[in-house]
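Sharing a structure below in structure tokens format, with a few things to ask.
Every protein chain but one is kept in place in this view of the complex.
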Amino acid sequence: MTIGSVYFFLCAIACIAGALVTVVARNPIRGALGLLLTIVGIAGMYLKLHAQFLAAVQVIVYAGAVVILFVFVLMLLGADAMERPTGNRSPVARIAGGIGIAAIVLFTAYRAIQVYSRATNGHFPSLSEDFGSVKSVGKQLYSEALAPFELSTALLIVSVIGAIAVARTGHKRTALSPNNLTSAHRFFGGPVEPRDAAQPITKDSTL
Amino acid sequence: MTITIEDLRVLTLPLELSALLFLVLIADIATSSVRGKTFTGWLTFWGLCVVFGLTFVSPVAGEAFGGRFRADTWTLFMTRWFIVAGAVVTLGGIDRIRRMASRRQGEYNLLLLFSLLGMVLLIGALDLILLLLCFELSSIPLFVMAAIEKRKGQEFKLMLTAEGAIKFFLVGVVSTPIALLGLALIMGMVGDSSIAALDGATTSPLLKVGLLLLLSGMGFKLGVVPFHMWVPDTYQSAPAPFVAFLSTAPKVTALVALARILVSGLQNRSELWTPAVTTLCVGTLVMGNFWALGQRSTKRLLAYSGIGHIGYFMMALLVGDNTGMAMFLFYVVAYLLTNIGTFLVVEAVCGRSEDESIDVFAGLSRRSPWLAMSMLLFLLSLAGIPFVVGFWAKLYVFIAAWRAGYSWLVVTGALLAIVALYYYLQIARVMYMNEPKVKDPIAVKPSLAAGVLICLLGIVGYGAYPRPLLESARAAADAFMQTRSATVSVSLR
Partner (left out) sequence: MTPLSYHVQEYVLLAALLFSIGGLGFLIRRNVLIQLMCVEIMLNATNLLLVAFNRLYPSSMTGQVFAFFVIAVAAAEAAVGLAIILGFYRLRNSVHSDDADILRH
């Protein structure tokens, strides 16, 4: 067993364990952490496949942005994001469908392994020095893949505009009730906002 | 490979569209009143009109980014019709969007333009990476547009909208990895991402599985039969002018992406994909039309009829040669005009009351005879009755499929067209025979009426005189089928 294969198995176990945790987790926070584990495992695989640039992007974008976004939304929803104890309907059909899909995909993988064992002997060819480096990937990104690269910026603008348009609740603000006000007053021991300073708050004052 | 200014010249049309996009963005930021936000809608409409006019001025032909994008007669033809669809939908929807999302009109119009930009770039894309990104750019804005409705005091309606949006989103988002896995397997067999290289793919079961996965992923987006469950729900819950867009342009985009990979990329390897597409085609034709029979909601009925129409599109793709693509394009134009028109009439009749059951149409001929007549013409065009454009579209597809040896498919299609006639005429019967519940005529906003009128003129005009459309469709299809030609030309028709 070489160092390389130990590394491969560690990453593979991380990927699969993370994915399983995500699928079975009752608490979605645990699911998000499972996703994180999968993502880091995949980043490790990228390193093994000589895709250094992609490994960095994977960690920065996925672990640093997407998972954080998930966790943020989970925190916003609090306990409501938890799984309900019992479902409304029996999941038998869904499980059967899922197993069907898994069977198809695994069969595909089996055939793929057969095909590649026959065709290229499956061995990876030797590589040039800068395969997968920032330089070579960046070069391709800015020449041959320039159009998709520009489009991906459009895609991100769309997602920003879209997320704001959907999630924004309008200009409604929950007014401070006198109860809140006094407790805030008590908590801060003084005026809550600078403009309140001109009008000192008493116990029975209503703004 | 270097990028020169020549490359940008090829991208003139998409760049014009992007310029319009920035104008709308600036207008949206600069205004704060509801009236100002409505102005972005008018800006979008007139801007699209200007871009449409510019397509007739010195169109450019050529290849950009080392052959990854091509502008020719085909892109010109499709771009024009996408712009027409976008403009008519914007015009017809201005009033509804103002009512349903008064503060978000700017965002709505921006997202519509982004979606159009993705579509316009997709039709010229000759590279799988570009194809995927254009496709995502055209479909992600739709998720948002389906969920954008926010009105006070209509909580139940809003729940429906949110539910339709979340179903649409979940199906759309899970179809991406499925299609991608297919693309990854195909790329694994080809080793390159260009469409022209697809022809040299190693024949293996893996390639077939890849194509199958790609087909099912795209099937979700298209709403072909085993993957259609989101279509009626989303159509029923979303505002009608948005459905007018959702039911036409994105479907055509997905079909064009499929055609690019299957018909043009694998044109000499059609035995790889015809069995799967035939199965989907028959299933979609049969189930779509039969499910439409029992519907009491107009929008659900039109949703199932739209699923049925995808079957006819696939029949045209199955032919797989220049004639088939030309007939496909003719069907695209007929479907765009007819379906947008139908949903705009639905908006005019049901938009205010939020009730879209067929009974709302009762006695429409006595309340608003013009509206009833245009609805009747649209329904006849959907059903394929002479002499509106839908008739020629179905006839041409049938002729092409018959010549290609799919006679049994033509017979199936024709029989199901009769089934479809039954449920279309049911709406017509309610409109002309039943007593109206309310006697007063329906007030239709001029913008909405103008949108309906454009579609009406289109279907009647091309129905009376289909030759010019047929000829330009033929020229566009010929350009489409050339995958690796060096000479790119554009004919101004």
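For clarity, chains are labelled A and B in written order, and residue numbers in each chain start from 1.
We take it that contacts are C-beta pairs under 8 Å (C-beta built on N, C-alpha and C of every residue); 3 or more make two chains touch, one makes a residue touch a chain.
All figures in this text were calculated on a predicted structure; none of them were measured in a lab.
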item: Positions on subunit B contacted by the hidden chain, ascending; value: 128-129, 132-133, 136, 140, 143-144, 147, 155, 158-160, 162-167, 169-170, 173-174, 176-178, 180-181, 184-185, 187-188, 191-193, 232-233, 236-237, 295, 297, 300
item: Chain not shown, touching residues in subunit A; value: 2-5, 8, 12, 15-16, 19-20, 22-23, 25, 28, 31-32, 34-35, 38-39, 42, 45-46, 48-51, 53-54, 57-58, 61-62, 65-66, 69-70, 73-74, 76-77, 80-81, 83-84, 87-89, 91, 94-95, 97-99, 101-102, 105-106, 108-109, 112-113, 116-117, 120-128, 131-132, 136-137, 140-141, 144-145, 148-149, 152, 155-156, 158-160, 162-164, 166-167, 169
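Assume only the chains that are shown with their structure count from here on.
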item: Whole-Å gap separating subunit A and subunit B, where each centre is the average of the chain's CA atoms; value: 32
item: Subunit A-facing residues of subunit B, complex; value: 1-3, 64-66, 68-69, 103-104, 107-108, 110-111, 114, 117-118, 121, 127, 129-130, 132-134, 136-137, 140-141, 143-144, 147-148, 150, 181, 185, 188, 202, 204-206, 209
item: Subunit A - residues contacting subunit B, complex; value: 105, 108, 111-112, 115, 119, 143-148, 151-152, 154-155, 157-159, 161-166, 170
